[in-house]
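The complex appears here minus one protein chain, its other protein chains still in place.
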Amino acid sequence: MDRDSRDRTDDFVVTNDFVVKVATVNGTGSASANGMLMQAIFRMGIPVSGKNVFPSNIQGLPTWYEIRVNKHGHLARNPDVDLMVAMNPKTYEQDIAEVRPGGAVIYDSSWPLDEELFRKDVLFFGIPLSHMCVENFKGDRERILMKNIAYVGAVAALLSIDLEVIKGMLEEKFSAKQHLMDSNNVAIRLGYDYATEHFDCLLPIRLEAMDANRDSVLMTGNMAAALGCVYAGATVGAWYPITPATSLMDAFRSFCAELRKDPETGKNLYCVIQAEDELAAIGMVLGAGWMGARAFTPTSGPGISLMNEMLGLAYYAEIPAVIFDVQRTGPSTGMPTRTQQGDLFTIAFASHGDTKHILMFPADPGECFYFAVKAFDLAERFQTPVFVASDLDIGMNDWVCKKLEWDDAYVPDRGKVLSAEDLQGMDAFYRYLDVDGDGIPARSLPGVDPKGAYLTRGSGHDRFGRYTEDGDLYQDVMDRIARKIEGAAEALPPPEVRLVDGATVGLVTMGGCRGAVLEAIELLADEGITLDFLRVTGFPFCTAVEEFLLSHDVNIVVEQNRDAQLMRLLLLETAVPKSKLSSVLDYRGAPLSAEVVVGGVRDRLGLVPVEAG
Amino acid sequence: MDRDSRDRTDDFVVTNDFVVKVATVNGTGSASANGMLMQAIFRMGIPVSGKNVFPSNIQGLPTWYEIRVNKHGHLARNPDVDLMVAMNPKTYEQDIAEVRPGGAVIYDSSWPLDEELFRKDVLFFGIPLSHMCVENFKGDRERILMKNIAYVGAVAALLSIDLEVIKGMLEEKFSAKQHLMDSNNVAIRLGYDYATEHFDCLLPIRLEAMDANRDSVLMTGNMAAALGCVYAGATVGAWYPITPATSLMDAFRSFCAELRKDPETGKNLYCVIQAEDELAAIGMVLGAGWMGARAFTPTSGPGISLMNEMLGLAYYAEIPAVIFDVQRTGPSTGMPTRTQQGDLFTIAFASHGDTKHILMFPADPGECFYFAVKAFDLAERFQTPVFVASDLDIGMNDWVCKKLEWDDAYVPDRGKVLSAEDLQGMDAFYRYLDVDGDGIPARSLPGVDPKGAYLTRGSGHDRFGRYTEDGDLYQDVMDRIARKIEGAAEALPPPEVRLVDGATVGLVTMGGCRGAVLEAIELLADEGITLDFLRVTGFPFCTAVEEFLLSHDVNIVVEQNRDAQLMRLLLLETAVPKSKLSSVLDYRGAPLSAEVVVGGVRDRLGLVPVEAG
Amino acid sequence: MTQTAKPSVRHPRLKRNKLGLTQRDYEGSQSTLCAGCGHDSITAAITQAFFELDMPLHRVAKLSGIGCSSKTPTYFLSEAHGFNSVHGRMPSIATGANAANRDLSYIGVSGDGDSLSIGLGQFCHAIRRNVNMLYMLENNGVYGLTKGQFSASADVGSRAKRGEENRMSPIDPASLALTLGASFVARSFSGDKKQLVPIIKAALTHRGFALVDVISPCVTFNDHEGSTKSYAHTREHGHEVVETDFVPILHEIQAQQDHGSTTAVTMHDGSVVRFRSVDEGYDPTDRDAAYAHLKELQAKGEVATGLLFIEPTSMDLHAFENTVDQPLVDVPFEKLCPGSEVLAELQSRWR
Partner (left out) sequence: MTQTAKPSVRHPRLKRNKLGLTQRDYEGSQSTLCAGCGHDSITAAITQAFFELDMPLHRVAKLSGIGCSSKTPTYFLSEAHGFNSVHGRMPSIATGANAANRDLSYIGVSGDGDSLSIGLGQFCHAIRRNVNMLYMLENNGVYGLTKGQFSASADVGSRAKRGEENRMSPIDPASLALTLGASFVARSFSGDKKQLVPIIKAALTHRGFALVDVISPCVTFNDHEGSTKSYAHTREHGHEVVETDFVPILHEIQAQQDHGSTTAVTMHDGSVVRFRSVDEGYDPTDRDAAYAHLKELQAKGEVATGLLFIEPTSMDLHAFENTVDQPLVDVPFEKLCPGSEVLAELQSRWR
């Protein structure tokens, strides 16, 4: 990104617009220290984001945390590091190399830094963190933990984070554990005081309290999606642990433990089953969905692959199910702790034979909540699996989001479910009969009434639900199902569209790319390039999506996979001609940055970058 | 189809151009009787095809066999029945209704036919088959079996099948079992004599010996594919039984039992494992492929769905594998004994993440043989799974095919496999290094040399084969794999192209639709509609495919699935604009007929059918 | 909803159960299996057991995988909901269904291919979770529907119709279930309705996973000489170790009056299963002893039959998960959705 995109005060100090990156070792407690740092900035009312870059490992390998502060609210990942908190000697070399000229490095000066690592164009702040912790704390474990807290103190001092904010956080966190609160306070002060005492040369970046977060909270997408499941009235969850989806079910369980106990008996108003694998997890969801429960499973790519057969069954036997695909870098095991949007084709057409599934693409944790609720409504209304496709970045990172709201008038859309009275009032019930002409037949639930009984099956059946090997009767049902799924297009959340006067080029994206793309649009606007914005939120695509694409000369689709999966879906499933489509791809596993989008758009439009002024 | 498409002699008797359909009950031995009928016609040198329409059941349900005789060699299914051999009272009604006006019905007159079933426009030949068999044979089982043979005799008489031909067949078949030969001969005569004696009114259809089959044999696609595996040198086969793929492995085993015993020890020069499921079957194939064996698995849709995770592993870890997808009607269990071409999308992009697989589409059993051999070459050359996508019709029905030929100079294309000497001569071996610039790295096989050792993995790796979570190193490998797979386009068997002067419309198809489409082209030519022909044989598509599509104003893609999967693949993967694509679909599970194609093409071109002259 | 109709001749004098239903009402549509298939006899036994248990038709959920055996839910209880799922995955579907609605009676029908090959993992884990269901394993040693390949339950030395001999050791569902801690393990023979019906009733009454492994000959592919799953072989080598009698809850129990060798086990609903050991000292409540006895017989080429093991007080899925007594599908939305105030409160912690 061009340096000049940052607002600088006269004395070349940038306020509330910079990137801090912390390099540590995983399994040492640094994750919670970094979270505190981000939370403190959040509490100062400043727009902030934190991206955890962690290895597929439990302990001892390099890990990073990237905090971006941006007063304008641009919170996509920005790889341009202003301050590196280099706590892992094993990665010193690459960490120090990453700092932008004029930036700074904090390191642990308990041991001297290798001469070769110093850079002239970067400030170095050595703090003897390990020494201080050895002096002040007892036991290896505590010393390691407190070193993290100590660097938080130092960063707080250098960036002018309000110490009271941090103290408040510690009080909340350790209210029950005085001992821990004490050590944490000591550690914070160690770092803070050392920095204030030793460094009079100030950093070129600084924080200043704002009031941008009044209506916001910090949450991860998995947490929000789990809460959506609670609010939607989901009662059965089945899953097999997999990064980055595991925390969704962890969150569901802990929300339920708090909010879903029967007040009288203390028993659970939900049932969460750790399945033996993903084939079983989706099987359990289908079993529960068949019974009439709202049921879901969170998983990631490998799990989706394993669910393939059952997804075809659900499509063809028309059983509601909600699947959260928290995407990670594929194919195969790939990079389990890196983000991607690589499963679109797989989920859109999962399973052999002719299928097409309903997909939703939340852009942030807030949408994870709302889309989760909607997913259950759609799954029951259309009697089919609905996929909520988020990704590791949305699912596992803390995002600053608008507070969630809930309308107490909400009534679940159960779709066409027949009650015992309905059934009794009917001449005969036929499971797959399109009575209303919308492709959606009515369903009956087991146990309700003998008149509703039928045999659900994945084998050939006719509109009456009877087994068939007759081609015409088979086709009749398949055609109706196709119609039914098309009908979902307009029932999905509407796409996000932002139009500018005179723009002839559309920038199209989905999910977590939103922030980077919007930021890129602003940056390009500064260069005089105006772009319209379309964020696709669901599949099958609604007419608004098609109209947008048709009404622009070029649509550049920005997404995080190698094969332009969204662009190709748009090509397949709208009337847009090939000539109007182009794409910008980044599939390296990190959350998307505006820089990549800007570069890509310039390239697609045949423009050269403007000179940094 | 218009009646007039048949050549009639002056006395309105049609020679060598008609359809016989036999309606029986499965599990009664009718399948082999019907096969005899077809084989006899084949031996008379007349072009013939037989389509078995059987239930997903072992015994007691209706089953049909459709024999088409066509002197011009048009052997696609034709639903226009001239002669119905109605042996199953449970389906009399629909069977008799299916006969074309002027056609005929043979039925078992041991019991009187319901008055209501008679039609004025159809000839009825009652033969007391059951009575005759009760009189002439002992025991229920034999009586049931021989009834089938008896109707063969009757049909032979009515169609003028050479009795000597049938006798010759019986001699070959029962040379070792005099008793069976005797009963069969008796039964044949029973039917034959009864018919000759009682029916002097002749059928409007008749057979006359030709010499069209001199260079041909009868075979099923599964048999031929299995033989291809034998000739390609495949040593490891793993599979889980599934209709319609099971007979492929049955055939492989019996060919191997005959051709692949070690002459000295009598031990097997192959290893076939009945896996516990398809996940295991493909796992075994990958294990064997990794070791350097040519390994394969035959399966159908549900198996493909279950293999999804492993297919992504094979793609990303670059392990050769050959998968035969003998397609059946999906989704889910669907109609297991009906044909379809519904798995294209699933196999083209199998597994989560960015993937793309090599596919081959044989059109008949002959191509099943050649494509099977080629598939192993391609799998090893490109170090990736290769799918041979046939279907139930090709795989399980007997087809008249040109005799298979084998070039003894054939040397398997093992691709870049390093020998111990190669390895010793290298400075260092890196598994995923693109030394030759074609995207294909060299591989080493376990056990050959310590220098070749590396760890195969489905997790992130760099070009050296080392584990990585670095986005750039990951991308490097993913981009190379994409390049590698593109390279396969021109290595696949060339598409079949037939151009006519002045045609601006292309008729595009794949696999078993070939016959019906070519016949339709002739029929439409008679109406003055000229069409070019393209049969796609593989994926990724080669430039010849793209050029064909681009050079026609309209390309009508004929295929057997609901969602126009081939047309959509062509749209995605060639430069053809949407405006040039259109499609004709039939997905009711029966082999395609020219009638459907003709109707579809007329409709797409906005033409009305010409009046029957 | 009606399936393929069965010629419905009503005998006016047919016996009626407490619900006023005849056994005919517990039937389904006409079987399409081969004449003589063992599975059809099991269907008949199931029909009778449900009838005799006075089970309301629509309160039963019948599930299956894929195979000839898995087709049979169509042939009984046509007024019960059914789910003919995919190959080998019925246990997970039953688990999810049961999680959602604990009040129905669950019967899962599967084959040896369905349960012991492709479905082995799910089968074992349903046992572990002690899902409250009757699991009917219709065991014929082959894959019937795909035409006679050996299944994993084929015995060493058993011969296929075409002559090959199986040499891999079989997976014996009963001993496997005992090893895995199953709470109810029975084995029977499709040809022995007298033994089978009370076992089915006990299994349906048992709270937890009740495995009923039934040797069910495949007349088309595995009933020849040389097969160890043929009618003849099973008749000859079946060995009843314990006789079972099922006494419904409301019947008067004459418990302790029997001979010394009789034990009675009270089920969670108060009904009673009475055992009379055929083999001296056989105790169907001692898992390890049952296992040892099974293996001993097996070594002699005999197949132990009867209700081999029962642990009537084990915890089932819902006990493990501590779910409410009311079926989750019946819990009103108001009790499930915490509402806007709670949402605000919750979020106050997320700052």
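Should a chain be cited, it is by its letter among A, B and C, assigned in written order, with residues numbered from 1 in that chain.
The definition used in the following text is that contacts are C-beta pairs under 8 Å (C-beta built on N, C-alpha and C of every residue); 3 or more make two chains touch, one makes a residue touch a chain.
Everything quoted here is computed from the prediction, not taken from an experiment.
Trainee: Can you pull out the displayed chains that the omitted chain is in contact with?
Mentor: Contacts of the unshown chain, counting the full complex: A, B, C.
Trainee: For the chain that's not shown, point to the residue among B:D95, B:D108, B:D343 or B:D449 touching it.
Mentor: From the options B:D95, B:D108, B:D343 or B:D449, the contact with the absent chain belongs to B:D449.
Trainee: Which listed residue, B:L170, B:L313 or B:V584, touches the chain dropped from view?
Mentor: Considering the complete complex, B:L313 is the one touching the chain left out.
Trainee: Who touches the missing chain here, B:V69, B:V155, B:A275 or B:M335?
Mentor: Considering the complete complex, B:A275 is the one touching the chain left out.
Trainee: Mind pulling the chain A residues that touch the left-out chain?
Mentor: Contacting residues on chain A, toward the hidden partner: 27, 56-61, 240-243, 246, 274, 276-278, 302, 332-333.
Trainee: What does the interface between chain C and the hidden chain look like in terms of residue numbers?
Mentor: Answer for chain C: residues 117-121, 124-125, 128-130, 152, 167-172, 175-176, 179-181, 288, 291-292, 295-296, 299, 315, 319-320 touch the chain left out.
Trainee: Name every residue on chain B in touch with the hidden partner chain.
Mentor: Chain B touches the missing chain through residues 42-43, 213, 217-219, 227, 230-236, 238, 259-260, 262, 265, 267-273, 275-277, 279-293, 295, 309-310, 313, 403-408, 410-412, 428-431, 444-459, 464-467.
Following the convention adopted for this analysis, only the chains that are shown with their structure count from here on.
Trainee: Count the C-beta contact pairs for A-C and for B-C, then tell me which is higher.
Mentor: Taking the two pairs in turn, the one with more contacts turns out to be A-C.
Trainee: Please tell me the distance, in whole Å, between the geometric centres of chain A and chain C computed from their C-alpha atoms.
Mentor: So the centroids are 44 Å from each other.
Trainee: Please work out the Cα centroid separation of chain B and chain C, and write it as a whole number of Å.
Mentor: The mean C-alpha positions of chain B and chain C differ by 40 Å.
Trainee: Which chain C residues touch at least two other chains?
Mentor: Residues 86 of chain C touch two or more partner chains.
Trainee: Where in chain A do residues touch two or more other chains at once?
Mentor: 309, 313, 457-459
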